[in-house]
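Okay, structure first, notes after.
One protein chain omitted, others in place.
So, chain A:
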Amino acid sequence: MTDAETVTTEEKSYSQGQLVRRRFFRHRGAIVAMVVLAVVIIVAFTSLGIGPIPGWWDKDPVSQYEKIGTGAPTWEHPFGQDTIGKDYFALVMLGTQKSVIIALGVGLISTVIGTVVGAFAGYYRGWVEAALMRLTDLLIVIPLLVLAAVLGKIASPWGIWGLTLMLGIVTWTGLARLVRGEVLSLRERDFVVAATAVGTGAQRIIFKHVLPNAVGTIIVSATLAISAAILLETSLSFLGFGVQAPDTSLGLLISQYQTAFTTRPWLFWWPGLMILAIALSVNFIGDGLRDAFDPRQNRTKA
C-alpha cells in the first residue's frame, strides 16, 4: 500500500526499468564490484590490445626477457617473470582476456538456451514440457565436470570458441528450471489470459508478455552463470581439459606454474587474484541486481 502511495504522490514518475536502475545504483557493493570488474576488463584488453590493435604495454606474452634477480615483481615486470623470463603481467592479462571472453560467452549461450527451454516447457506444458525437462534432468545427473571435460576435449581444435560453446551447452540447466517455474506462474496471470482472449499467438505471448516479466530472474541467473563459468573454465584448464597451449587462460596459468607455488609464489597469486576479483565482482553485481529487481526480498539497509 505504501509503495503505491509513494508512486502516486511523487511528482516525477518512474518506469519499472528506471526504478530498478535507481535501486541498483544505491547498492554500494554492486557499484564497487562493477568498478573493479570494469577496471580489470579494461586493463586486460587495452594493455595487450585485441587482435591487430596494439596495446599500451610494451612487452608481449611470448618473448623471453632478461631475468631480473629471481624473477620476483619489479618496476620493469610488475607481476614478475616466469622461470624462463617471460613477462608475467602480459601473460596474466592475456589469460584474463581469454577467461573473460569464455565467461561472457558461456553466460550468453547458457542464458539463451536456458531461457528458451524453460519458457517453452513452462508455457506449452504437456509433452513439450515432459521432453524438455527430462532432457534437463539428464544433463543435471551427469557430473558437470566430467561432461564438460569430454566435450571440451572434443572441441579443443576450435580453440577457446569451441570450449565456450561446449560449456554453454552444458550449463543452462539451472536457469531452464528457474525460468520454467517463473513462466508456470506467469502464464496463469490475468494479463496472459487477456492476451490469449484477444487472439495473441503463443510465440508472441511468450516473448512479448511472459519473458519480459521474468527478466529479473533471467538477468540475475545470467550474472551468476558468468561467475560459475569462470570457475568451471579454471577447473577444466587446471585439470588439462580446458584451454590448451599455446592459448592461455587464468586456470591454465595456475596449472602450469603450480609447482612454483613455494619457490615463486607470485606466479600462483596473480592469476588466482584475478579469478577471485572477477568471480567476486560478478557475484556482487548479481546480488545488487537481485535486490534491485525484487526490493521486498531483502532490505538490508534503506
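Just so we're on the same page, a contact is a pair of C-beta atoms (placed from the backbone, for glycine too) under 8 Å apart; a residue touches a chain by one contact, two chains touch by 3 or more; residues count from 1.
Assume contacts and distances are computed from a predicted model.
S.K.: Refer to UniProt and select, among "Ubiquinol-cytochrome c reductase iron-sulfur subunit", "Peptide/nickel transport system ATP-binding protein", "Acyl carrier protein" or "tRNA uridine 5-carboxymethylaminomethyl modification enzyme MnmG", the name of the complex member that is left out.
M.R.: In UniProt, the chain excluded from the picture bears the name "Peptide/nickel transport system ATP-binding protein".
S.K.: Touch as defined at the start, partner being the missing chain; which of A:P52, A:P157, A:G199 or A:P246 qualifies?
M.R.: For the chain that is not drawn, the touching residue is A:G199.
S.K.: If I consider the whole complex, including the chain that's not displayed, which of A:T46, A:T83, A:N213 or A:S235 touches that chain?
M.R.: The missing chain is touched by A:N213.
S.K.: Given the full complex, what residues of chain A touch the hidden partner chain?
M.R.: 1-10, 13-16, 22-23, 26, 189-191, 193-201, 204, 209, 212-213, 295, 302
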